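In this view, the complex is presented without one of its protein chains, the others remaining in place.
Showing chain A:
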Amino acid sequence: MSGIDEKNNLKRIRGRVILNNVLKGLFFVSTTIGLIFLALLLYRILTQGIGYLNSDFITSFPAPYPEEAGIFAGLIGSIMMIAIVAPVAITLGVGTAIFLEEYAYKNRWTKFIQINIQNLAGVPSIVYGLLGLTFFVYMLRLGYTLLAGGLTMALLVLPVIVVAAQEAIRSVPSDIKEASYGMGASKWQTIRRVILPAAIPGILTGTILALSRAIGETAPLIIVGAATALYTLPDSLLSKYTVMPIQIFNWTGRPQEEWQFVAAAGILVLLIVLLFMNAVAVFIRNKFQKRY
């Protein structure tokens, strides 16, 4: 009389439970594939590059022989490039974010700017290279110079910084804003003395991550004419320049196997710089982020 066929039910439940466990295993394995790939990549580059990575490699210019080649010009070039990108992109990015969050009326134009920034973030980096080539290299007659490359890169990372800064500004609670107005502070005073200090950890974290993207970016700089072999350091904004990824790209393209090791050593230097920047970003986030 019992309406429940326990035996049959158990069987069906067991099937569902087994399926659940099997797929759980599959999902886990899929997740590890990405991680395994990452580990393989790092291991491979470490073992290939470590033999060539020494102080000579860091302080030498490119050379026709793998044993003598070094990444000095690229390393310094990358740092100088960031010295251009950072002030330009941070000023424009944080300025845009403050404007959109604090000043702009919530109307169609603001929405347009917002959507526009979202779309800019999705434009392939190489298209920025084309923009830089026409606009900075030819129209402004900057030529294949550090300044042209730096400005192109600044535009490339701008949307990332704007979005990060907007999020940081938005997360400042309105209580402290209103408290500042209540004390008689003006709008700009409130922004400068209350909102920005509270938002700075978030802004810095996002900015450092954006700049580390700029350091690793290759394609747009090829288009705006970064040099592949350079035996002097850039001495002005209008000098020729090279950066680490370009050097690595150049070494990768050579047929002899030794150059692969040189490229791997270059990648190690690049990854160490990126690791350092990310560590700083994480440190800032953990150290200074206040919870309201």
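As a working rule, contacts are C-beta pairs under 8 Å (C-beta built on N, C-alpha and C of every residue); 3 or more make two chains touch, one makes a residue touch a chain; residues count from 1.
We take it that contacts and distances are computed from a predicted model.
Taking the options "Fumarate reductase/succinate dehydrogenase flavoprotein subunit", "histidine kinase", "Phosphate transport system permease protein" or "Chemotaxis protein CheA" in turn, only "Phosphate transport system permease protein" matches the UniProt protein name of the chain that is not displayed.
The residue touching the chain not shown here, chosen from A:P87, A:P173, A:P197 or A:G253, is A:G253. Contact with the chain not shown here comes from a single listed residue; of A:I76, A:A219 or A:L233, that residue is A:A219. Considering the full assembly, A:V127 is the residue among A:L10, A:I50, A:A63 or A:V127 that touches the omitted chain.
Note on the undisplayed chain: of the listed residues A:K11, A:R170 or A:K187, the one touching it is A:K187.
Screening A:L46, A:I76 or A:A104 for touch with the missing chain picks out A:A104.
Mapped onto chain A, the interface with the missing chain covers residues 16-17, 19-20, 23-24, 26-28, 30-31, 33-35, 37-38, 40-41, 44-45, 48, 91-93, 95-96, 98-100, 103-104, 112-113, 115-120, 122-131, 133-135, 138, 155, 158-159, 162, 181-182, 184, 186-189, 209, 212-213, 215-219, 222-223, 225, 245, 248-249, 252-253, 260, 263-264, 267, 270-271, 274, 278.
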